[in-house]
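Left out: one protein chain. Kept in place: all the others.
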Amino acid sequence: MSSRPTSHTFKDNAAKAIQDGGVPRALKNVRQNFIDKRVKAVEALPEFEALRESAKEIKNHTLEHLDLYLERYEQKVKESGGHVHFAVDAAEARAIVLDICRKAGARTVTKGKSMITEEIGLNAHLEANGVVPVETDLGEYIIQLRGEAPSHIIAPAVHLTKDQIEADFRRVHTNLDPKRDLTEKTSLLTEARTMLREKFLVADVGITGANFLIAETGTSVIVTNEGNGDLTQLLPRVHVVVASIEKVVPTLEDTSQILRVLARSATGQEMSVYTTLSTGPRRATDVDGPEEYHVVLLDNGRSAMLGTEFQDMLRCIRCAACMNHCPVYHQIGGHAYGWIYPGPMGSVLTPSLIGVDKAGHLPNASTFCGRCESVCPMKIPLPKMMRHWREREFERNLNPAVARYGLGFWAFFAKKPWLYRLSTRLAAKSMKLLGRNKGSFQSLPGAGAWTQYRDFAVPEGETFQAKWKKRAAK
Amino acid sequence: MPRPEPGAKLRVALFATCLVDIVRPSIGFAAAKLLEQAGCVVEVPAQTCCGQPAFNSGDRRTTQELALQMIEAFEGYDYVVVPSGSCGGMIAKHYPELFADDPGLSGRAEKLASKTFELVSFLTDILGVMKVEASHKGSCTYHDSCSGLRELGIKSQPRRLLGTVDGLDLVEMKDSEVCCGFGGTFAVKYGPISDQIVSEKCANIEASGAKTLLAGDLGCLLNMAGKLSRMGSEIEVRHVAEVLADMANEPAIGKAGEKTA
Partner (left out) sequence: MTSRDTIFASIRRSLAVKGDERIRASIAEDRLDRSPKGVIPARAQLDAAGKLRLFVEKAEGVQATVARVASAKDVPGEVARYLRDNNLPAALRMGDDPRLSAMPWKETSIDVEKGRSHGLDLSAISHAESAIAETGTLALVSGHENPTTLNFLPDNHIVVLHAADLVSDLETIWQRIRKKFGKGEMPRTVNFITGPSRSGDIEQTILLGAHGPRALHIVVVEG
């Protein structure tokens, strides 16, 4: 997936999603759910706004001292008996993970839900090298069966209906009775639980992501609801954490500040079911837990975002509130964005990670309605950063020529008030004439992109400034 | 910002916005009437565009040039009032950002920003207007345009004033805070997506049962009116100022016909 982004064909992807109709339909059923639950959770906590501010300040502080906290984190992991690996880019991270799997003699690895392993395209790499990765989060498991990428960062299969999932289970779980009853959603869940339980028990390596890395203690934190992440890191002999460098936070206290806004923003829960802190491998007093504990720290362009207008994006905690509230995401779903990070956070992050030349559409495909920023627990100014991308594209001349000329044409007049007044008077008058007796144009020369979908109101005929002058002269 | 002294005649510059200037001057006159009723002296300095289209297209240079033109034309007044949350927000929130690195201009941009207001919130929050002299038959529903709502906090103000319009029955649509899909150039650059969003918006408008749709931004109004018209809907679309000023006698946006009495 990560090797072949399709963000450059965003327009076609989106049009296809809309034509199919399936994705917007599936989303329509669930999106209100996310929105309502979040509002309820936020309203139940008077300190929510103060916590948002606190969480933002913690991350800002951390990013300003990222090298120092990373060093401390690394030192503490080592002290607890774990291994730390640094990966400059996706290829290096994949190689490190594969190497760990090989040394462990792994045939099967289980995986907890992790956007970073999506980002580095880990599954395909493991498979190509004879290691079978098994996604264990229910949503990830479903899309793995379908050979798809996630369409949402916390609900990977949100674009699918129950019937589609049932069909996939019947197609893939061929050892089960074909006449079994799968009408209830719970029977689908139970089936997946049974299938995956076997995998958990035989896996040689477990790979998870991390929601936080705590510098103070060298701890990795995962936040989940299903418990699959815990089984993934608990049962195999080797646990590998793959996380990006900006996941680090200074202290346990800092972690709990951000935890309070994370689940509420994501699913409307006050706490997710499982928040698990892991520090190093099995100890002498343990009777379970992994014998080896590895952390792969991925940069992949993030260190270069520091100190730029995109630094704020590194506060992101991947809660998905921005896409849950995005009118564009609602209509086209996650796949249209063409890479693993959809919605507003993807529109800012994807150009940083795969290049604005490939992902140039994403920061443009926003109405700047600002709803994402208003719900982002980390107060990331997403529209502002999309605008920064547009500025970079403009400077580099990456915009479509038509957009540039249209805008330049307008600006040419707008910069000269006398010329503007003259030409707008003419335009308003001639449009009025053209639209005589009609209230709206069904089509208008030069405005086809507008009138393809909606009418255009016929102007009143005289400009406001001209009319005002007449009134004043009276 | 403190309220002005009672009795003081405020010199208010009306920035009509380029869309109102060209497409629907009635909104400008409605705004002027409301301001004059509230005791302001209204002037209309020579004006073009606040620069928002350029700003949102990443053309910072042009934006700065247009912003400077605005600053020069408008900085001499007590207040600048705009019948649009998005153009008002452009001046009040983004001008300072534009010149943050320019010590010569940042002060002037800040100053203009601090005295620029969207029309309805200016009436209520600054002038303390509690009611309007207007009547309007039938039910209306109000769409919260995004910039006004999220950049300027405009939500209760128009509803409060609409509540004092004689005969007006305000009904809420589902998701009044959700974007209409206009987004300036977005509507033409990403037509199919914009169309989906506005279709959903219009379905909610229709479902509200209201006869009239109101909002505070002509861009959004043109988008929604255009879609409603394409759908063959009977719903009338107007800027909120037209109703508040008791000037809803022009044909509604996108409707043909003689003036109604």
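So that you can tell them apart, the chains are marked A and B in the order they are listed, and the count of residues begins at 1 in each.
The criterion applied here is as follows: a residue touches a chain if its C-beta (ideal position, glycine included) is under 8 Å from a C-beta of that chain, and two chains touch if they have at least 3 such contacts.
What you see is a predicted model, and the numbers here were worked out from it, not measured in a lab.
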{"item": "Touched by the hidden chain, restricted to displayed chains", "value": "A"}
{"item": "Residue among A:39, A:201, A:426 or A:447 touching the omitted chain", "value": "A:201"}
{"item": "Touching residue (missing chain; options A:281, A:360, A:435 or A:459)", "value": "A:281"}
{"item": "Residue of A:142, A:348, A:414 or A:466 touching the missing chain in the full complex", "value": "A:142"}
{"item": "Contacts of chain A with the absent chain, listed as residue ranges", "value": "26, 29-30, 33-34, 45-47, 50-51, 54, 58, 61, 64-72, 76, 80, 86-88, 92, 136-139, 142, 155-158, 161-162, 165, 185-186, 188-190, 193, 196-197, 200-201, 215-219, 225-228, 230-231, 234-235, 245, 250-254, 256-257, 259-260, 267, 269-283, 285-289, 297, 299, 303-308"}
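Heads up, the rule we're going with is that only the chains that are shown with their structure count from here on.
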{"item": "Centre-of-Cα separation between chain B and chain A, whole angstrom", "value": "33"}
{"item": "Residues on chain B engaged by chain A in the complex (per definition of touch)", "value": "16, 18, 20-29, 32, 44, 46-49, 51, 53-60, 62, 65-66, 69, 73, 146-147, 150-151, 177-179, 181-198, 200, 222-223, 225-227, 229-230, 250-257"}
{"item": "Touch list for chain A against partner chain B, complex", "value": "11, 14-15, 18, 24, 327-328, 330-332, 364-371, 373-374, 387, 389-395, 399, 403, 406-408, 410-411, 413-417, 420-421, 424, 427-428, 437-440, 442, 447, 449-460, 462-465, 467-468"}
